[in-house]
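Every protein chain of the complex appears in place save one, which is left out.
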Amino acid sequence: MDYLTYFIIVPLLTVFGIVLCKNDKQVKWTAVIGMSIQLILAAALVFMYLAERKAGNMAEFLFYHDYMWYPALNIRYTIGVDGISVAMVALTSVIIFTGIFASWEVTNLHKEFFISLILLATGVFGFFICVDLFTMFLFYELAVIPMYLLIGIWGTGPKEYSAMKLTLMLMGGSALLLVGLIGLYFNSAPGGGALTFNLIEISKVQIPMEAQRFLFPMTFVGFGILGALFPLHTWSPDGHSSAPTAVSMLHAGVLLKLGRYGAFRVAMFLMPEAAHELGWIFLILTTISVVYGAFGAIQQKDLKYINAYSSVSHCGLVLFALLMMNKTAMDGAIMQMVSHGIMTALFFALIGMIYGRTHTRIIDEMGGLMRVIPFLGVAYVIAGLASLGLPGFSGFVAEMTIFVGSWQHVDTFHRVATIIACSSIVITAVYILRVIGILLLGPVRFDWYNQLTDARWYEKLSVGFLIVCIAGIGIAPLWLSNMIGDSLVPVVEKLNMISFIR
Amino acid sequence: MEINELMFVIIGAVIILFSIFTVTSRRILRAAAFLLFVLVATAGLYFWLEYQFLAAVQITLYAGGIVVLIIFSILLTSNVGEKIDKVETKKVIFSALAAIAGAILCITTILQQQFQATDALAQEVNMKVIGKSLLNYGENGYALPFEVISVLLLAAMVAAIVIAKKSKTS
Amino acid sequence: MLHGIRLEYFLILATLMFFVGVYGFLTRKNLITMLMSIELILNAVNINFVAFNKFLFPDKLEGHFFALIVIAVAAAEAAVAIAIIINIYRHFSNINVENVDEMKY
Partner (left out) sequence: MGDFNFSYCVWIPLIPLFSFLILGLFGNKFKEKLTGILGTLALGIIFALSLYTAYEYFFVHGLVNGTYQKIIAINVTWLQFTDKLHINMGVLLDPISVMMLVVVTTVSFMVHLYSIGYMKGERGVERYFAFLSLFTFSMLGLVIATNIFQMYIFWELVGVSSYLLIGFYYQKPSAVAASKKAFIVTRFADLGFLIGILILSFITGTFDFITLTDPAGEAIHRGAEIGFMGMSVMTWAMLLIFMGGAGKSAMFPLHIWLPDAMEGPTPVSALIHAATMVVAGVYLVARLFPIFHFSAQPALNIIAYVGGFTSLFAAVIACTQLDIKRVLAFSTLSQIGYMMLALGVSGYGSHDGLGFMASNFHLFTHAMFKALLFLGAGAIIHAVHSNYMNEMGGLRKHLPITHATFLIACLTIAGLYPLSGFFSKDEILAAAFHKDKLLFAVEYCVAGLTAFYMFRLYFVVFWGKDTQYHHKPHEAPFTMTIPLMFLAIASVFAGFIPFSELVTSDSIPFEGEIDWMIAIPSIAVGLLGILIAMIMYRKENNYPARMAATLKYLYRWSFNKFYIDEIYLFITKKIIFRYIARPVAWFDRHMVDGTMNGIAGMTNVISFRIRGLQSGQLQKYGFVFITGALALALVFIYLWTK
């Protein structure tokens, strides 16, 4: 058994264990144990990866294994990781681990909830470790489908509507994506020979330009919908606001990244010519979404909506940086994925905890919470500061890398786009501080707030762990940056080789 | 014109005419009677083609079985003396158009087709040959369709009983 | 050339019968008369089978047996159809096909 497959086996075993459980407590603890193992595996993976790289293993993907599972179409279970996927796997394991604690107070159908949640995580893990496009797509679908159940059953508010909207839009994306992937498959051997879904092998061939013009938008938009690409982001505010806490965390924290990762790994990496030719369209869209999301967040009243729009803005920055197509910006983009993943998970966890106490998410109906629930209040302030890019937290590192990287383009178009994107740091400050001011500060709004209890141990654990991660990356970013940067070298080379030829 | 050819023309004319009567007659029992004529004429056609067994089956099963069944059900469900309502003209026109167009299309196609008759010697079709073929599973054997059709008949019988049976609740 | 009668004549005869049946199926409201139209259609098909067999492959019996089986199927079909019709009659007190639209949208 190769190491990476454990990332699929452990959650599946956990699911199996949960099925056997007799009561809620057992269910929770089984989930905790399973996801702790997963977390340890992920940490070990990071160290093993770094050690392997240090030892001089320069293969593009490490821990590479290849098993045939459907010979007729040459579909393989091919797994392997580079620095980017390692970062993503680590991110996912952190978020699912804390997500389990954040959903400690799920009220009904515990077993089904945790099964769906962990299945979702399985899909995400599978997606990140796969190198075979078809298997990747399979795991992608596995990650999307439980979402419908999780929101539709355990959600709040107009949950059926949101769940349906989310699922339909993501399925629309999947449809585009499937066309794109199959198109890639049939173009994977232009000189004859066996067709393949294998990412590495496709990356070595030159896909015809006519095919790229068609397939690039397909895959990019297909993944972009999951990554909340403007103007196809509207499932995200509704979906987040209806989803239960852990699902919001996973969703904003990981699933959005899944879209971005796919857009990067499949669309841009495999079709660099089209990325160069069509990139400007998407660059405009993402620039809009960066500022637009931030402005959208200013006027929202619901905490989750604010955060959803903020995600649109922050994630817009990820695609923005990816489309800049140089190493620094892309490095920043991946770091922003990790950073935003943890940060937004923290936000959603906190919002869930606050909602659990005040039973409302409308900020105008709350006030002065800092006095009554100081732990959550402080954590919220920290999350807010991290979100507005305070040095010492991960967001700053990522954003600055993106801006410096983007600035390396000399032409006016990229410059203007960068300046517009930069301005989001001010707007972000406006809405974050507005929320903190209304929600946490000021006099205690209602007398009954004084009976509220501060965070319990599992909440503290979940929140504290996320904060440590954010601060850890923010204080010592170099290892992460280098890990990602090394893996970006082949991508950037491929992208830039094209630009020299043209 | 030979007598044989004359026979064919007569049978054909009967079939066409009574078919048309069957589908246009406004008295339902009469329609059933016309159908009987059509089926019998078809049996005549089989005789003409020297497939005696098939013709016999046609008469016993179709004329004797199905038509009787139909007549019974007519008696059960309809007022025999009463005429059926006239069909709307629009419906008649459209249906006739569809039917005629279809007929023209098919006939044109048939006429364009060159059929290659074989000179192979006609096989004698007597009861012995038919019986052997039906129970033979080798070459020229039809044991499997025979079994299938028997199972189908059984199923149809059971289904007919179940469907037509009065439910207990009602 | 069986006594100067060509295969085409049979086929045309069957075609006409078939489309008469189709016409009946489309115009008749009474379910039993529709069933009769279907019998016409089946019969037309049978004639085709038999004629093909006789004219093109006189040394084999495929068409013959197929016709035989179709007759059996027609019998089974008629039995089930009539059972259904009787059931419908119980339900609506008539057997007008336009009443039977439960399966819409």
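By written order: A, B and C. Residues from 1 in each chain.
We adopt the following convention: a residue touches a chain if its C-beta (ideal position, glycine included) is under 8 Å from a C-beta of that chain, and two chains touch if they have at least 3 such contacts.
Every value quoted in this text rests on a predicted model; they were computed, and no experiment measured them.
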Touching the missing chain are A, B, C
In the full complex, which of A:Cys21, A:Cys422 or A:Val489 touches the chain missing from this view?
A:Cys422
I'm checking contacts with the chain that's been left out. Which of A:Leu168, A:Met209, A:Ile362 or A:Met497 qualifies?
A:Leu168
Residue among A:Thr5, A:Gln26 or A:Thr234 touching the omitted chain:
A:Thr234
From B:Thr109, B:Asn126 or B:Ser150, residue that would touch the chain that is not displayed:
B:Thr109
Going by the touch rule given at the top, which residues of chain C touch the chain that is not shown?
22, 25-27, 34, 97-98, 100-105
For chain A, which residues reach the chain that was dropped from this view?
165, 168-169, 230-235, 238, 292, 295-296, 298-300, 309, 327-328, 368, 370-371, 385, 388-392, 396-397, 400-401, 403-405, 407-408, 418-419, 422-423, 425-426, 429-430, 433-434, 437, 440-444, 477-478, 481-482, 485
Could you please point out the chain B residues that touch the chain left off the display?
91, 94-95, 98, 101-102, 105, 109
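The criterion applied here is as follows: only the chains that are shown with their structure count from here on.
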Drawing the touching chains as a network, do you get a line, a ring, a star, a complete graph or other?
other
Report the inter-centroid distance (CA atoms only) between chain A and chain B in whole Å.
68
Where chain B and chain C are represented by their mean Cα positions, the distance between them in whole Å:
6
Sequence positions of chain C contacting 2 or more other chains:
none
Per the contact definition, I'd like the list of chain C residues that touch chain B in the complex.
1-5, 7-9, 11-13, 15-24, 26-30, 32-33, 35-37, 39-40, 43, 46-47, 50-51, 54-61, 64-65, 67-69, 71-80, 82-87, 89-90, 94-95
The answer for chain B against chain C in the complex is residues 2, 4-5, 8, 12, 15-16, 19-20, 22-24, 28, 31-32, 35, 38-39, 42, 45-46, 49-51, 54, 57-58, 61-62, 65-66, 69-70, 73-74, 76-78, 84-85, 87, 91-92, 94-96, 98-100, 102-103, 106-107, 110-111, 115-118, 120-123, 125, 129-130, 133-134, 140, 142, 145, 149, 152-153, 155-157, 159-161, 163-164, 166, 170
